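Following this message is one structure expressed as structure tokens.
Left out: one protein chain. Kept in place: all the others.
On to chain A.
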Amino acid sequence: MAKPMFARRLSKELNDLAMNPPAGIDIIDANDFKVWRLGLAGAPGTLYEGEKFQLEFNFGPNYPLESPQVLFVGDNVPIHPHIYSNGHICLDVLYNHWSPVQTVASICLSLQSMLSSCTSKERPPDNAAYIKTARANPKHTTWAFHDDTV
């Protein structure tokens, strides 16, 4: 049996990430093809300059046909209008606008650009209500994407 698609793709992606890591991205833990942890540094000249965040990626056996589960973990979840305090991220390309040509690196860059364009550090207005009812997996949330300016 040939190596399945998710394992082949993830081993290539890991190699690429290790050889040419995008600025501000580093691998914290990627010992299997199920869960990876990556470090994301706030870009210089933005509201998040000097801050360090941790992202967790959970891959299923249908990756990349199905999106990975992506959320912020650890003590420092960025304060941003599209990021809930439980680490869930409201970003369409992680859910209904996923495409299999996206990669772990491209997701990290999307998140970095989402942080970089932020003009005011605040939680989403419905944060308190959301984190009470949300399930652990953000892919189980029905997301409404309304604001693409930040």
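The rule is simple: a contact is a pair of C-beta atoms (placed from the backbone, for glycine too) under 8 Å apart; a residue touches a chain by one contact, two chains touch by 3 or more; residues count from 1.
Criterion: contacts and distances are computed from a predicted model.
Undergrad: Identify the UniProt protein name of the omitted chain, choosing among "Defective in cullin neddylation protein", "Aldehyde dehydrogenase", "Os04g0353000 protein" or "Anaphase-promoting complex subunit 11".
TA: "Anaphase-promoting complex subunit 11"
Undergrad: Can you say which of A:Asp26, A:Glu51 or A:Glu66 touches the chain missing from this structure?
TA: Per the contact definition at the top, the residue touching the missing chain is A:Glu66.
Undergrad: Which one touches the absent chain: A:Arg9, A:His88 or A:Arg123?
TA: Hidden-chain contact among the options goes to A:Arg9.
Undergrad: Which residue among A:Asn31, A:Ser99, A:Ser120 or A:Thr133 touches the omitted chain?
TA: Spelled out, the listed residue whose C-beta touches the missing chain is A:Ser99.
Undergrad: Residues on chain A that touch the omitted chain in the whole complex?
TA: Touching the chain left out of view, chain A contributes residues 2-5, 8-9, 12-13, 62, 64-67, 96-101.
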